[in-house]
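Sharing a structure with you now.
With one protein chain held back, the other chains of the complex are shown just where they sit.
Chains here go by letter, A and B, matching the order in which they are written, and residues are numbered from 1 within each.
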Amino acid sequence: MELKGLIAPPMANGDVVFDEPWQSRVFGMARALCEQGMFTWDEFREQLILQIGSFTDDGDYQYFIHFFDALTLLLEKKQLFSKDELVVLSEQLAARPHGHDHSH
Amino acid sequence: MSEESPQAIRAEALESILIEKGLLTAKAVDDVIALYSERVGPLNGARLVARAWVDPQFKKQLLTDATSIVESLGFEGGQVEKLVVVENTDKVHNAVVCTLCSCYPWAVLGLPPKWYKDPAYRSRIVMEPRQVLAEMGVGLGSNVEIQVWDSSAEIRYMVLPVRPPGTQNLNEEQLAELVTRDSMIGVEVLVGVEVPGEAS
Partner (left out) sequence: MGKRGEIVMYHSGWVFPDTNAHGKGENPKHLYTVRFSSEVLWNKPGFAVCIDLFEPYLESVDV
């Protein structure tokens, strides 16, 4: 998969480690979009390098947040998607009643 | 951490948008995840199952107090508040659902499949489980009672599947390789090994 060195994801025993389910979804989206020819994996890598490279504060490094940002920026560059749509839908989803979605 | 963290919501929103635009299907994402990580989480559950198949004492403990077993093994990658393991037999088939959201035992089963969150699965499995299971490839005789466990509060359920026929000669490690995630949710019945005795 060639995300090595600076841009390597958290790994254990050769497998990518996801701390939370959304991380796996985002990872899956990037690979699937690439497989469907929406962008090349090299393009994505470059975006990810930019994203992680611009990160200066070493206090709260979260790989998959950079990964997510790199993916959305690349999709915007390719004019496949706009961040406004994401903001609107995220607000709608956040407003869902979730009395049951307890915090664990 | 909650599934409903802002970042989780943003990821969910992104996926919905991309699917709506026809750039992506949920299945394509599922397939990638399966390829990269499916064996990681379920392997913990599979190890418990395989050990229970070969060690009656362990099985007894697993069926009465799975939580302390999981704690003692120190599985990482997700909380199990309280884990209950339910045993499939010739007479009873268990399946797990969370009708309200998507409670799921991460620590032993890894990532939940996308359909687990699907409202259709969640509502139909408690109303017509025999049909739903048949659609998923599990044909059960009318003499087999189905028990559906709704993971609706703090308890997480996992199914101990029936040991497939023809596996007498396999050791614990080989058995663990046969155990799939879906069999531990109760939506798959493990099939026997084709050539028993040939395994080294």
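Here, a contact is a pair of C-beta atoms (placed from the backbone, for glycine too) under 8 Å apart; a residue touches a chain by one contact, two chains touch by 3 or more.
This is a predicted model, so every value here is computed, not measured.
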Self-check item: Hidden-chain contact residue, picked from the options B:55, B:118 or B:154
Solution: B:154
Quiz item: Residues of subunit B in contact with the chain that isn't shown?
Solution: 81-82, 84, 126-130, 142, 145-155
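Keep in mind that, in the parts below, only the chains that are shown with their structure count from here on.
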Exercise. Would you tell me which residues of subunit A are touching subunit B in their complex?
Key: 12, 15-29, 31-33, 35-36, 38, 64-65, 68, 71-72, 75, 80-81, 85-86, 89-90, 92-94, 98, 100-104
Quiz item: Where on subunit B does subunit A make contact in their complex?
Solution: 1-18, 21, 23-25, 28-33, 36-37, 39-40, 77, 79, 81, 100-101, 106, 111-112, 152, 154
